[in-house]
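One protein chain omitted, others in place.
Let's look at chain A:
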Amino acid sequence: MRIVIAEDDALLREGLTHLLRAEGMEVTSAVDNPDDLLGAIESDRPDVAVVDIRMPPTFRDEGLRAAVEARRRWPGLAVLVLSAHVEESYATELLADGAGGVGYLLKERVGKVADFLDALHRVTAGGTAMDPEVVAQLLVRRRADDPLRGLTPREREVLGLMAEGHSNATIGSMLVVSDGAVHKHIGNIFSKLGLPTTDAGHRRVLAVLAYLKA
């Protein structure tokens, strides 16, 4: 897997590069600003770009803008955006083009290496990786008459994992239940929320996130 990293903090940039290389991945470039990121993508044509949101010159959301711009210029480019804090509206901006291959995670998720690599693979394969914190933000602020209240705790759990972008098999192994049980939960959730059943993958994530945002 060919990866470009954009992160302005030298320690984190080196650490991330080191971590990914130790896992046998090919980090083609590691840059520290949005312009160099676009240049590196142009020359390296990576499978995925791992991008920090706050970067020079103003340390606001340059990374996010660069990621959106990169996906506009190179459709199909997978992007995993990392940040010290997550904001649900940023996720919306990343997902706005409707294409898959998007990830948005808290930086510290890198520490759980296995989960981080799983998310990276998922994004590179055209899937989605939403941080649980983003999903939590969407789940917290709900109205009293919300159909979500009709979900069982287990169903809420499954809904959250779906929104994060996990496949049925992963959800099953995370909750230690069978594939059949996961399937049943998902069927219940979709009928309770009145959503049309969508096949697994990015479209399902978009449908669930769109529902949660409404």
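As a convention for this text, contacts are C-beta pairs under 8 Å (C-beta built on N, C-alpha and C of every residue); 3 or more make two chains touch, one makes a residue touch a chain; residues count from 1.
We take it that contacts and distances are computed from a predicted model.
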Can you pick, from "Putative alpha-E superfamily protein", "Cation:proton antiporter", "histidine kinase" or "ABC transporter substrate-binding protein", the UniProt name of the chain not shown? "histidine kinase"
Touching the left-out chain: which of A:E7, A:D47 or A:D61? A:D61
Among A:E7, A:D52 or A:E88, choose the residue that contacts the chain missing from this document, as touch is defined above. A:E88
Logged for chain A, residues touching the omitted partner chain are 54, 60-61, 84-85, 87-89, 92, 106, 108, 111-112, 137, 141-143, 146, 213
